[in-house]
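Provided herewith is a single structure, encoded as structure tokens, for subsequent inquiry.
For this depiction, one protein chain was excluded, whereas all remaining protein chains were kept in their positions.
Coming up: chain A.
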Amino acid sequence: MKDLVDVSGEVRVNDFVIKIGNVNGTGSASANGLLMKAIFRMGVPVVGKNLFPSNIQGLPTWYEIRLTKDGYMARSGTAEFIVAMNAETYKQDLAEVSPGGFLLYDSTWPRPDLHARADVTAIGVPLARLVNAAFDNARTRVLMKNMAYVGAVAGLTGLDVEVIRNLVKEMFGTKEHLIDANMKAIGLGLDYVREHFSEPLPLRIEPMDKTAGHIMIDGNTAAALGCVYAGATFGAWYPITPSTSLMDGFKAFCEKFRVDPDTGEKNFCIIQGEDELASVGMAIGAGWNGARAFTPTSGPGISLMSEFIGFAYYGEVPVVLFDVQRAGPSTGLPTRTQQCDITLAAYASHGDTKHILLFPANPKECFEMAVQSFDIAERFQTPVFFMTDLDIGMNDWMIPELDWDDSYQPDRGKVLTADQIESLEKFYRYEDRDGDAIAWRTLPGTHPKGAYFTRGSGHNWKGGYTEDAEEYKVVLDRLTTKWKNAANAVPAPVITRCGKDARRAIISVGGCDGAVLEALDRFAENGVNLDYLRVRGFPFNAEVDQFIDQYDEVFVVEQNRDGQLRSLLVNETEAPKHKLVSILDYAGMAANPKFIIEGISAHLEALGDVA
């Protein structure tokens, strides 16, 4: 006898969210990755978000897969289909299912209370019973239960099992017994739902052709790949969530591409420092000595590195800092996302310091901007901050395939060769010979005439120690000019115009991009005209000033409590403060369009205006 699933709801094809609730440490990541990849392989654009605790084993974790036929890249904020695998969070999961949605749970232990919502259909599949009957080993049972729900979801939504089978084969290669075991588990879930439910859910997965030429990759991996292609040879780091996978990626790619097959020699060096202070010090030492050097970290690391950052700024040493931002002051929420280090990075370290920041919005930009970061750091002989965040860095994003131009040559900046030094009458480290505020530097070991003393103490244009007021100011003023000039070297902002006469606009940054673009579509449908500028670099390009100037009001959308991008705009552009209205989200979750739509709508309503 078959249960009846209510299918009276509106059929949604390739436009809904599957959210899987689980316990961390149970190996659900590979099952969830498999689900998402299979949808991607069916040609359906997907967004995957991992919501995980700062814990190794035993706490709740969720994985969201948004099928988005329209290609939106943010969370939707809805949950049409929740696969509840963690009894601890059943109640919370049930409450979260969108009206008309579905909740699948393990009915080995029936839970009538999960059928309590009239607008939600609860589906019981006795996963544990099925898996326990088929597998002996305790750990295997835990892992295979995850695969069993993949099968159940496939059966209920129309996900192509052949696609899953191919992925499982790729995953396990020649390990036939693992392929068989996993497919057997998937079959358990699949057969059960086919046998017990009359038809699939009104949430349907159907083949599309929208993912060709795309890949699924996380931003940390893409940034690591960028470091390899940039020719970075030295990385120092101290493990910190959410930046760790960047160095893991760099190491893996270097082991693949940078090891001499004959000698085993490695054309890279990775040092795990004793702390962040040491890590940035090492990167600075390597940068001083002419290696492309970087350190990946997160906000707490930037705090610790600050003294050294000022040293590299004033001593004019190139170094790239990857700040994979996470939420909060102090330890905060290490596994949640924010863009909350913007002001910290912009002015990091004591005294007068201003830095160059790059803001990627997705893994594609992570790859490209990683390369640019090294070029800019060496061109401007200064620390460069690559400002990504946990959402971009650790979640898999669908992006166009990465491409590389083999004619690329790194911009190593103004470094004198031995011959050039020999031909000079005298070398002075901080002399602005070319009038571009960038002085030529020399590398240790090149030539005795090129020797100089790098110091964080007061120095004059010759590189000598000074306490003389005028001499001191000459160097500081040149640093300001140098920094301002970088506005034309950082990636230009991306401007999206609505095509109508807009009086208002949005400025945003990094990981908010997908949510902003989706919100703009909703506004357009409602006749609200908004243009959009996405900042990609600091110091701000002149276009940012010009853009703000064109509107009566500009909404600054960002994920932090204090409106840090807005503060920077107030500080570093001519924009009048009242024109910039903060639209903020700082709950730590990857952005969804809701806070933008609600925030801007509320503002317009209060004004009695509809833009």
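Everything that follows uses one rule, which is that a residue touches a chain if its C-beta (ideal position, glycine included) is under 8 Å from a C-beta of that chain, and two chains touch if they have at least 3 such contacts; residues count from 1.
Simple rule for what comes next: contacts and distances are computed from a predicted model.
For the chain that does not appear here, its UniProt entry gives the protein name "2-oxoglutarate ferredoxin oxidoreductase subunit beta", which is one of "Copper resistance system multicopper oxidase", "Formylmethanofuran dehydrogenase subunit A", "2-oxoglutarate ferredoxin oxidoreductase subunit beta" or "Phosphate-binding protein".
Screening A:289, A:423, A:546 or A:571 against the full complex identifies A:289 as the residue touching the chain left out.
Checked against the full complex, the candidates A:112, A:261 or A:448 give a single residue touching the omitted chain, namely A:448. From the set A:30, A:132 or A:466, the residue in touch with the chain omitted from the display is A:466, counting the whole complex. Among A:31, A:83, A:216 or A:390, only A:216 touches the chain left out of the display.
The set of chain A residues touching the chain not shown comprises 40-41, 214-217, 225, 228-229, 231, 233-234, 236, 253, 256-258, 260, 263-271, 273-275, 277-291, 293, 307-308, 311, 315, 401-406, 408-410, 442-457, 460, 462, 464-466.
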